[in-house]
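Left out: one protein chain. Kept in place: all the others.
Note that the chains take the letters A and B in the order they are written out, and that residue 1 is the start of every chain.
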Amino acid sequence: MFNKILNINSSVTLPRSEFDTLLASLHELGYLTVGPRAQDESIVYAKIEKLDDLPLGYTSEQGPASFRLMAGRHNRYFDAIPGAQSWKQFLFPPRTHIFSADKLERWTIQPNQKQQPRYALIGVRACELASIEIQDRAFLRTDFRDPIYRARREQLFILAVNCLHPAGTCFCVSMETGPKVRGGYDLCLTELDDVFMIEIGSELGRDVLSRCQYEPASGFVQSAVEKGLERAVGEMGRALQLDDLPSLLTDNLELKHWDTVAKRCLSCGNCTQVCPTCFCWDVSDHTDLLAQKTSRERVWDSCFNPQYSYVFGGATRPNIRSRYRQWLTHKLGAWKEQYDTFGCTGCGRCITWCPEGIDLTEEIAALREEIKT
Amino acid sequence: MATNSEIVSALKSIPWFAELKPEHFKRVVEAATLRYVKAGEELFKEGNKEDCFYIVLEGRVALDIFVPHRGKVRIYTAESMDLIGWSSITPVVHSRTAGATVVQPGKLAAFNAEKIRQLCEEDHDFGYLLMRRIAHIISGRLMVTRLQLLDMFADPDSESSHV
Partner (left out) sequence: MIAMASNIAPHHAGHEDCLLQPDWAEVVKIVPEAEGVSTFWLKFTDPKIQERYHFAPGQFNMLYLPGYGEAAISMSSDPEAPDRLLGHTIRHVGNVTKGIARLKAGGVVGIRGPFGSSWPLDAVEGKDIVVACGGIGLPPLRPLIYHIMHNRSKFGKVTLLYGARTPKDLLYQNEYEIWKQADIDVNVTVDRGDDTWSGRVGVVPMWFYNLRVDPQKTAVMTCGPEIMIRFVIYEGLARRVPAERIFVSLERNMKCGQGSCGHCQIGPYFVCKDGPVFPFSALEKFFNVEEY
């Protein structure tokens, strides 16, 4: 029997002590709860069982090529802006066994029949939710749906989180993806100093929440959340002007600036691995020495991989300059034509985790500058 | 031997000759003969010093260059309305740099290059038209040669291929 105040779009407050009840309801429904943990001097996304598994009191200080996890700064659980990992590893796993093909009497294929896991993502920020929605467009098209992504996505539970304290490389405001979470979630949580405000986004969210002890969210709490979000808007680490994109990139493929950034870029591919929307993958075929027992895997790939563009005769992008250009003109250019959205959500990971500290907001500004002069 | 009227009608079939003024056309006819050729006939050898150029009217003529250890390499074929021996108009090397062999029988118009060069000197209007035409032919030939040079069908991994 649902309490009257639990409607979709209504908000409640949940004391911290009740959060473990929420997680327990998810476990009972068969979900694997994953969320942020402080580990290896970073924030990773891993299995969480209880609220205290979350990075209480941590803040991440981020800048180009710099990530510092600072402890004991406050008493909130969800404040630490994420590290290199994103949620894409759960919908689009880095390595997946697809099938084995063995020559018994004849060649036979054994597809991977393993049931795809049922994940509940705990603590998905606005930029990350936008990234999932962008990947939905890439993996779930009308003409082809990736079966692995689809099976995981259909079963996905999302507990989103509003960001009240952005980090140094954040620019979700410029990309119009945050800091406020807008739709697409089952539950959306905002952490105030002593209590969680939770908005209900779906029937499933309502069901999970109904087993907890909650109160309707007061006007004071709702207004504190609004004020916090407004303040967060003003605390972005950087900004990116969008009005002349994508044509700024697609019309200017031969600027000198591509040479400048190419001198810095190592083509290491970090940006593509940490980026929550990058979706490129490769097929990896393995065999025993007799070529009788073989298998096929799908693995993450990167357009920075020198062999990514290989055709007979050589790679079509043999130089770092053309590969960096491909990445940036895809992310903020061609992507728009392909999927009717930019590929970037302003999470800032590529800036933080680039060993050279290449900042795409600055690169875009530099390209714009070169055109003006 | 071809009659004058046979030469005239053969030359009239060449499109760019239609641009010539009647007095120029007459001089060109005087410098021209028709030649009927059989398959296998050698028009000229590499190193020959003959001073004429040909326009293929019918048939096909191949240009070959002898390369030691490789034999005769066939580098070009000229079809109807194509011109071979153009370098006699602007001679640098005064001998043939390739051999020409007929591969499909036909008919050629042969031109005395010295008479044509003389006409160019006497009458610059004619000279301009001719040189313009030659420049056009050479530019097309250069494009073909460049693409042959790029060896675009070669195995990119093989050392014996392309620039």
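We take it that a residue touches a chain if its C-beta (ideal position, glycine included) is under 8 Å from a C-beta of that chain, and two chains touch if they have at least 3 such contacts.
Note that the coordinates shown come from a computational prediction; the quantities given were computed from them, not determined experimentally.
Touching the missing chain, out of A:27, A:95, A:231 or A:286, is residue A:286. In the complete complex, the hidden chain is touched by one of B:77, B:95 or B:112, namely B:77.
The omitted chain makes contact with subunit B at the following residues, 39, 60, 62-64, 71-77, 79, 81, 101, 103-104, 140, 143-144, 147-148, 150-155, 157.
For subunit A, the residues in touch with the chain missing from this view are 98-99, 101, 103, 106-107, 109, 111, 136, 138-148, 150, 153-154, 156-157, 184, 186, 202, 204, 250, 253-254, 279-283, 285-288, 291, 294, 296, 298, 301, 303, 308-312, 316-319, 321-322, 325-326, 330, 334, 337-338.
Just so it is clear, only the chains that are shown with their structure count from here on.
Once the centre of each chain is set as its mean CA position, subunit A and subunit B turn out to be 68 Å apart. Contacts from subunit B toward subunit A in the complex involve residues 156. Residues of subunit A touching subunit B in their complex: 312-314.
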